[in-house]
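A protein chain is absent from this complex, but the other protein chains hold their places.
Just so it is clear, A, B, C, D and E label the chains in written order, and each chain counts residues from 1 on its own.
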């Protein structure tokens, strides 16, 4: 009755055609015979490629999951009358980023030999993957499959756009925001990211940003800052007497869930950025990165917890959430080299930063609904500079150069883009629409229609 | 003070007994020595098996996670007075599917040589896994461990049942629904799935359905359609004057979270269906599948976004969620062969389909609470036919044959099952119970007792 | 236009320095040449280490995710007026556990040769990881990287603390709770866990607890029980006439999501506890564990479903959630050896247990908000004893000895700690604060400010 | 003018609203209440503990009408909201001394 | 008949309900309100910005009683809902001209 060896037929036809593919591919290159012909498969050649590709796939789906994290965090931190709109923006931005990055972004960011302006701007072409059933002669055995790499890198691009949506929430019009997303993910981000990760001038200059404290996070924050400045604050947020009117998030469980999702996804974000796990050294490094990433987040959360307790007499949950994220952002530029202790401290300083930065931005009347500019921008710059604490190859000057040049570039082009969008279609909804809520006026659908509000 | 080499004792006793197992197993088969005896371990034999098994484990837990996705999506889309019941149904259906698939489903679906009616109906037996600490002589080295395969396949079976629960929500009685779930996951699904994935007549006929646009999704939709027809619409849903009364979902953040969970899980669904990642070709294929799956979802979401904006003047969040899912369903029959561009288009057409299909079903007075028939059924059929666009081995005729035969079979047996259940115990709650909400009448527990409704 | 071979520059500089590391490391030890020099990489030596490390990383992030599961489960089961506080506690406890375990816990738990009291109490030192870019001579090739091991073990420690927070919810003060968390995760748990997993006296005695039914779950429950006893019940929970006043959870979708997250995370919890997947036997065992873990959860849920339906006339969703978790806890002591059928039964008995245990504790006026003592404690002890059903190496006497000694130890030290905290700062909030809700009095922030309550 | 306070079963709202529109009642407000009367809650089991749900959810309508419309309003609601089962609700009438439409400053009967 | 409008602290609901049942009051409705009076909100810090919570959550009971029961109803509520601390709430009485039980068409005192 018990079945020990279940001959599997599932998708037999695909399986079979695959084996043919493989035989050809493998036989041409290796003296070991395929398992189907004699039960062995030589990994001395393919193992490294397989492990690395697997790292990208796992890392990629973890970072993809961060899209849900941003969506929940932001939706939890807006008022319920804007929640549906925030959800739609998050789903749409991720989808549009996916398409824009495939159509232009990826090759613009990784131009290989195809720079238009050498080291500064890549070229434009659709992304193509290896053919199905590719063999050893069709891949770069020292790296990973293009498909997995594209998948992984795409998620970083989408994360950049997610950062923006949190800052400009509750007042930006849907379509201008989505058009900005396309430009950001298709053009702006790929260009500045190519300077570093595409082998451009910044990487030549010796800038070091392991997983993107600057390349991803501060970039997103710079684009968000430009948006916040062009669009302006939410109606009623800053009173004439200088006081700040809080507009508490409507669903803190959702926001907390979002934070946890981001924390989880960050293991893919930082760990995957090792770009390899097919050797002892690589996989041990990925482990270090996981451990450091976790402890930096913990440091950020604890710092914000203690600080808000002391400063305000009551711990502030939303600051603790921001603190954990700031810890994560801070360690992102160098999650490998620090010891656990240093990583905790780097994260904790990130947490301290945002406790001061959030009210500071309010004093400047820059209305950042979820604290994204502080978390991803200020802590991102901190993290980039903190690389020098543990990585002796990095110099403070170059780190500063890198983060300033990318932030300034992104801020300027984003500001121009937001200005154009504002002139063409108006970037901000009407005051009445803000008061009634974007869900009613922009979408016509309530997030929680059964609950009175 | 810093500890470099931490001798690990955790679970030493298990570790030790395992090593004994292994020595026996490995020594009998391979000339390489075990690491414990001289620090080497030969992967030419076992590597393929290990990688494939790992793919199933990762794919399996990702697809398992889809159970949470369905639960959240559906609970977000029902009214709050039915939310607890929808949650309970989802937890219970997954649990019952797990047990039914172990007791009969798995071996019925993969009969190997044990067909009762050759190519049409397998046999009945409990699932047995390899013994603990199995060696190379106890496994099929060209595949993966039975445990991982069972785990992976089970999740597909459970997904089929999840589809049904969304359609018949807000009115079906708990126990008839659960009994239907047992029959569907223990008998109906395994039988029709065996025709293709168990090596039955459809697979012989050359039908191609990589990860189950038809075998899983349209099957679930056909069972759901039968249920919707037997049970009838929710009270007050269709007025005599032909107008349709919307019953908006009570918690769109939850629904959106559900969609994101499903999107994430789908990488396991489609990627794992490659069934192998132990070669360059396989792992590169899995990468292609990840990239294509993602872009098809994006295409579906963007298509629904643009279309609802144009058609109704306002983007419809719930349609965009359905659109992304329709994109995923559409690419599921062939996530490997299309280019990124074609995959995006296939997904986008899925998104377009549901924008028309959802109101069409309403016009036919088929009350599908979450749009599951459109998303999984209509888009599933579309995806199955779309295989011919990129896979030259597939013919339109066979694809049509496959999807029609599975859908008709499932619809007919499901219809009969629902009829019997309806006669025996009444499948639908009373009108009063519908009005008061199933949470009160069926469960006696509110989902959100603190909020007024 | 299509790019086939994309030379990747991302993070080139890190890549390069890594290769140097590796060459040195690998050349010194192995006769195979590195891929960079001739396209081969020998896995006979490193493969086992890489696979095992990968298992810890995947297992670790899955168990980390359980922190979100506990947070959602607990927040869904408290009343909305205490929801923010419950969220904060969960974020903070995980963060503090991360730091405490790094500073003292890990090395206290795995003392290697550094016991202070042999087999009973390890030593105190910071956790150190392997250096970045470590080579084969710097790691234990028969195990996995220290970083991954630390990461994985840390998550178990944090889970222990999460269990406590559910029981004492809605009345414990924030800071006493957090201080208890530090002591529990830094000292108490590492000590009792070292007895078994650190190679201490219990492991010498032959106690068997694969993934921690006792070492983690019953430990957490014992600490929770001590807390519940010292702090006392929630105001108004037990009337003088002996009746129990239910205080229904405010957000059952959230609680259900939490349960699903825990279910998912448990694959990492139990599967990762195999501690290896680099051989056929190991990876097949991990598969068995996944399948058994899933079916035990299903068994627990179904048992609670049927039982509450029969006993109360209506199925109880919260009991079904508890039932699934009890199934998971029950199988945790031995997820490998049972057959699928036995695993289902072990889980089902867990589900039955909690249906009786939850009201029993209420009769004893032990106020356990989420049922954690029943789920993790009673079912944990059951699971520990149930090891003898399938593992012939385990004896009932030793299993009893193990679970009793760990539970008693934890209960006693926890009781003392709670007493001290209560004397020093008062562990329980004022009655008025309870009535108004901790969110208002302890945090000053509502979880759902837009919804009336 | 009169203030008519009607407590009804929630699912009757749309019907009552339509009926009132038909007899020319041009404004009202609804709010959610919980109540008890003859229909007196019911007992449930939650996690093994039996308890009584003391309040039943109802909707409260408040309608200010001209004196002449009061009785037909009461009658209409009563007819439409009746199911004959316990818990159908009640209608109370109380006096209103003045009314004002904020937008136009119209007063009393003109403001309704 | 009289309509008794009582604003009380939310946690007093069960006690008030029980006390009213004891003196034979057979129906009422409750709704959630926010209010201020002497008890006038409190200030909090949210993300570094100080602000005032202007309204305190209360429950409003509305009870229609026969004239003869009015004063004992008021007294009972007043006794049970009193904590002596600020924010205990208020009780207002206003006239009701007619009452109707929808289910049975009973009128006035019979309808209550």
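A few points about this structure:
Quick note on the criterion: contacts are C-beta pairs under 8 Å (C-beta built on N, C-alpha and C of every residue); 3 or more make two chains touch, one makes a residue touch a chain.
Since the model is a prediction, treat every value here as computed from it, not as a measurement.
Touched by the hidden chain within the whole complex are the displayed chains A, B, D, E.
Of the options B:87, B:303 or B:355, the residue whose C-beta touches the omitted chain is B:355. Panel shows subunit A; residues 435-436, 444-445, 452-453 of it touch the chain omitted from the view. As for the chain not pictured, it touches subunit D at residues 1, 3, 14, 17, 26-31, 62, 64, 94-103, 105, 111-112.
One chain of the complex is left out; on subunit B, the residues touching it are 243-246, 248, 312-314, 316, 318-319, 355, 358-359, 362, 371.
Basically, only the chains that are shown with their structure count from here on.
The interface with the greater count of contacting C-beta pairs, when C-E is set against C-D, is C-D. Although subunit D and subunit E share one sequence, what matters here is the overlap of their interface residues, and that overlap falls short of half of the numbers used. As a whole-number value, the distance joining the C-alpha centres of subunit D and subunit E reads 18 Å. Averaging Cα coordinates per chain places subunit C and subunit D 52 Å apart.
Residue positions of subunit E touching 2 or more other chains: 32, 44-46.
Across the assembly, subunit C contributes 43, 47, 54, 58, 126-128, 130, 139, 141, 146, 149, 248, 251, 257, 314, 316, 318, 444-445, 448, 451-453 as residues in contact with two or more other chains.
Under the contact rule stated at the top, the pairs of chains that touch are A-B, A-C, A-E, B-C, B-D, C-D, C-E, D-E.
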